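After this line comes chain A, so read on.
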Amino acid sequence: MMQLKQSFLGLLSVAFVMSGGIAKADQVDIIALISDTSNPYWKTTEDGLENTAKEMGIKINVYSLQNAADSEGQLNQCEAALLKNPKAIIFSPVDSVNLGSCLRKATEKKIVLVDIDGNIDENRVKEMGSDVAFSVGSNNYEIGKKAAEYLDGQTGKVLIIEGPSSSPNGLFRVQGFQENMGKGLTVIASQPADWDRLKAADITSSVVTKNPDLSIVFAANDTMALGAVEALRALNINSVKVIGIDGTVDAVQSIKEGRLTASVAQLPYLMAKEAIKKTDAFLKDRKALPFRQYVPILTLDQAVFERNDDPLLQYVR
Partner candidate 1 sequence: MLLRIEGLHKHYGGVHALDDVSLSVDTGTVIGLVGDNGAGKSTLMKCVTGAEKPDHGSIVFDGQPIGLTPFDSRQAGIEMIYQDLDLCLRQDVTANIFLGREDLVHLWGMQTPFMNHKAMNESGRALIQTLNADIDVSKEAGSLSGGQRQAVAIARALLHHPKLLVMDEPTAALGVREITKVLNLIRSLKDQGITVILISHRLSDIFEVADRIVMMRHGKIVDDNAVSETSLTKVTQRLMM
Partner candidate 2 sequence: MRTYLGLMFVGLLLLCAVCSFLSDVFLTWPNFLNILTASATIGLLAIGASFIIGSGGLDLSVGSLMALSSVVAIQFSTHSPFPFLQTLCLCLVVAAVAGGVNGFLIGRKIPAFIATLGMLSLARGLALIFSNGRPVYGLPDSILFLGQGRVIGIPVPVFIFLGIILFCHVLLRHTKFGRYSLMIGDNVNAARNAGIRIQRHLIWLYAFSGMLAAVAGLLFMGRVNAADPNAGMMYELTAITATIIGGTSLSGGKASVIGAVLGALIMSVLQNGLTLVNVPSYYQQVAVGIVLIVAVAFGQWRGGHAATN
């Protein structure tokens, strides 16, 4: 016990002496707080943030979560981030208020705040006393609209697979789709599958069994779209077109193999790149931007991959 204490005290003093001369991980320009990187969407975002920052010579720390619902863990990360005094914090909150107290302190410390992925409500953030410069993300209504436009001129029965009713993004996508759907299409069912592959497959099987003349499935994300694709294949149905959203790696693979018809891709890598660039510009010139900074979206199908000429394709992973 005594020896341990002595060796510990020795170590501690050595640590203190050496700590003066060593480069610390503390100096940082931007800290990004993002969600759970086991989700490919956020993994790509992380890559985009880190690579872009590196290219531009910006020092960045990206803090990610182990669990997408860990609102308290993210708050802890945010509090830690404050102590490092970055010039800007780019954040994607777990819910619309969990970072409230931390963002307020950041505003007091004059740290520039940038939302990424567009989940926050501008007014609510203001009410909570923090000043968010702008928000970089996809326009989810526009995404749904793009999907509807892709089906322009087609006719038949449509199944809509929704996200969970608690997700505003999911609701906007479905709204964008329904409000811009061609005249020849009729929605026969619209059910939530909570972003879940299996639930989407079950819904698809039961709807297509009741309505063998189903012609289109629109799912509010790719995971659910791929569930629908599998369900249709299991029933040996090849005539139904399935459209998803996100452009995930799985979805791209599935499109190339001719299973999934199309996916309206969000481009997280591009989103991350834009976020860094715009934040950097804002830090330099302090020129106010409109709050919503939309990132382009891209409809992917086999034809797009065959032509392979769209410049946005470089951001598809």
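Behind the choice of candidates: all candidates are chains of the complex that A comes from, given by their letters.
We take it that contacts are C-beta pairs under 8 Å (C-beta built on N, C-alpha and C of every residue); 3 or more make two chains touch, one makes a residue touch a chain; residues count from 1.
If you're wondering where the values come from, they're calculated on a predicted model, not measured in any experiment.
Engineer: Quickly now, which of 1 or 2 touches chain A in the complex? Give its number.
Structural biologist: Candidate in contact with chain A: 2, the rest do not touch it.
Engineer: Taking the touch rule as given, give the residues of chain A at its contact with candidate 2 in the complex, in rising order.
Structural biologist: Going by the criterion above, the answer is residues 1, 4-5, 8, 11-12, 15-16, 18-19, 22, 24-26, 28, 37, 61-67, 69-73, 75-77, 79-80, 83-84, 95-98, 100-101, 128, 164-166.
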